[in-house]
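Every protein chain except one is present and positioned as in the full complex.
Think of it as A and B in the order they're written, each chain with its own count starting at 1.
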Amino acid sequence: MGRREPALSDPVTGRSLGLLVCLSCRATVRRVPAAYSRCPRCHARLHERKPHSLAITTALVIAAAVLYVPANVLPVMSTRTLIDDESDTIMSGVLVLLQSGSWPIAVLVFIASIVVPLLKILALGILLYSAWRRSTRRRLQRSELFRMVEFIGRWSMLDIYAVSLLATLVQIQSFASIIVGWGAWSFGAVVVLTLLAARTFDERLLWDASPHD
Amino acid sequence: MQCVRCSGPLQRPATAAIDTGIALAASTLVLLVLSNLYPLVAMRVNGSSRDTTLIGAARGLHAQGFDSLAALVFLTTVIAPLIQILTLLYVLLPLRRGRQAPGQHAALRVLTQIRPWSFVEVFMLGALVALVRLAKFADIVPGVSLWSSALLMMSLSALTSITTPEQLWRWAEGSRR
Partner (left out) sequence: MTEPAEPDLGDLPRAVPTQSRWSRLPLIWILPSVVVIAGAFVVIHEMLAQGTAIQIQFRTAEDLEANKTKIRYKDVEIGEVRAIHVSQDRDSVVVDAMIHPDASDYLVSDTRFWVVRPRVSAAGVTGLGTLVSGANISIDVGKSTDRRRYFVGLEVPPIVTANLQGREFILHADDLGSLSIGSSVFYRHIEAGQVVGYDLDPTGTSVTLKVFINAPFDTYVTAATRFWQASGIDMSLNSDGVRLRTESLTSILQGGVAFQGLPGSTATAVPKDTSFPLYPDEERAMRPTETEVRSFVMFFNGSLRGLSAGAPVELHGIGVGEVRSVDVEYDRDAGSLRFPVAVDIYPQRIRGRKASGAHSARTAADPETSGRRLIDSLVAHGLRAELKTGNLLTGQKYVELDMHPDAMAEKVYWDEQPSVFPTVSNGLDEIQDSVASIARRLGKVPFDQISYRLLSTMTSLEQTLKSTDQLMRHVDGTLAPQVQATLAEAQAAMKNAKDLLAQDAPLQSDLGATLLQLSRAAKAVSALVDYLERHPESLLRGKPGDSP
């Protein structure tokens, strides 16, 4: 990202103006000097920043990172036929797809199931780190990063949906049956955690640190 | 419109009418029902034939003991869109006639919360992957639900983009005046 931050002296933040944004209904409201306040429009709780955003998000991200390991190590799906029993992790599934010739799908699964969660975790890690450190560098990029993270988060559910369909359909006694593995569960957990992490992360935190601080 | 600081999207001018929202919501609802009534895909291998619906896939996970995963799949493909549509209709229909539904605020809050949990488009792609893998060894016949789910995906995303929180609140407020 080569764009430079806009040469603004100091854009006025809503905060400095005593404005709050209702996260629920996006109304701009004036702050009141109370510990807890509600949005006048939608009655949602108002927070200047998401409460304990950093802490919760960090916890979630760590959990997700931990679960990422079994998600890739444990088999996501095992195929049981009359003759053999084959277990597939995400990676081996991708390889199988590659070998059988459908490489676009292999690429898709690879990206969605391996790259995306990893990216998410890494990105969130970066963001958290910069938020913790109150870093002011490349904040634009980081913001964009965050938006990307928000966007792509859901796509890592791809393989889970595929597995659920396969496991439901391929239940033919005399031929083959597909069993869902714990890798899939871990994977689902990773997705949920990163999703929640993205939601709990208050991106405004990135900008809280003023370059002039 | 972009934020000057972080280039994030800003409020868009309110262009949609309430009718549009309701119409889209209704269509999406019909599509959702259709998609869940009929099988997504029928598979035939070795003389055996099997098929499954959207809900059937979730039940398949449940049958193998992965209840939480089943719940997740069910939530993100059926429940979330359903709540989204129903809540929307619940709020918009009275608004159309200039009245407010009871508990509108709560409803709108629920809407905002539930929206990010709707993964229908991801499911479509996941289904595609599954189909490709199945087609290797079985005969696949796409079912009604596959096409209606694709349409649902498009309809839902259109609905989501129309009914942003800002828009909703604008409609809500508009009725007050």
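Assume a residue touches a chain if its C-beta (ideal position, glycine included) is under 8 Å from a C-beta of that chain, and two chains touch if they have at least 3 such contacts.
Quick caveat: nothing in here was measured; it's all calculated off a predicted structure.
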Open item on the list: Residue by residue, what part of chain B touches the chain that was omitted?
Closed with: 1-4, 9-10, 12, 15-16, 19-20, 23-24, 26-27, 30-31, 33-34, 37-38, 46-50, 144, 148, 151, 155, 158, 161-162, 173
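One rule holds for everything that comes next: only the chains that are shown with their structure count from here on.
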Open item on the list: Quick check: how many Å separate the C-alpha centres of chain A and chain B?
Closed with: 20
- [ ] Write out the stretch or stretches of chain A touching chain B in their complex.
- [x] 5-6, 8, 11, 24-27, 41-44, 97, 100, 102, 105, 108-109, 112, 139-140, 143-144, 147, 154-155, 157-172, 174-176, 179-180, 184-185, 188, 192, 195, 199, 203, 206-207
Task: In the complex, chain B residues that touch chain A - done: 4-8, 11, 40-41, 43, 45-46, 48, 50-52, 56-61, 63-64, 66, 68-70, 72-73, 76-77, 105-106, 108-109, 112, 116, 119, 122-123, 125-130, 132-134, 136-137, 165-166, 168-169, 172-173
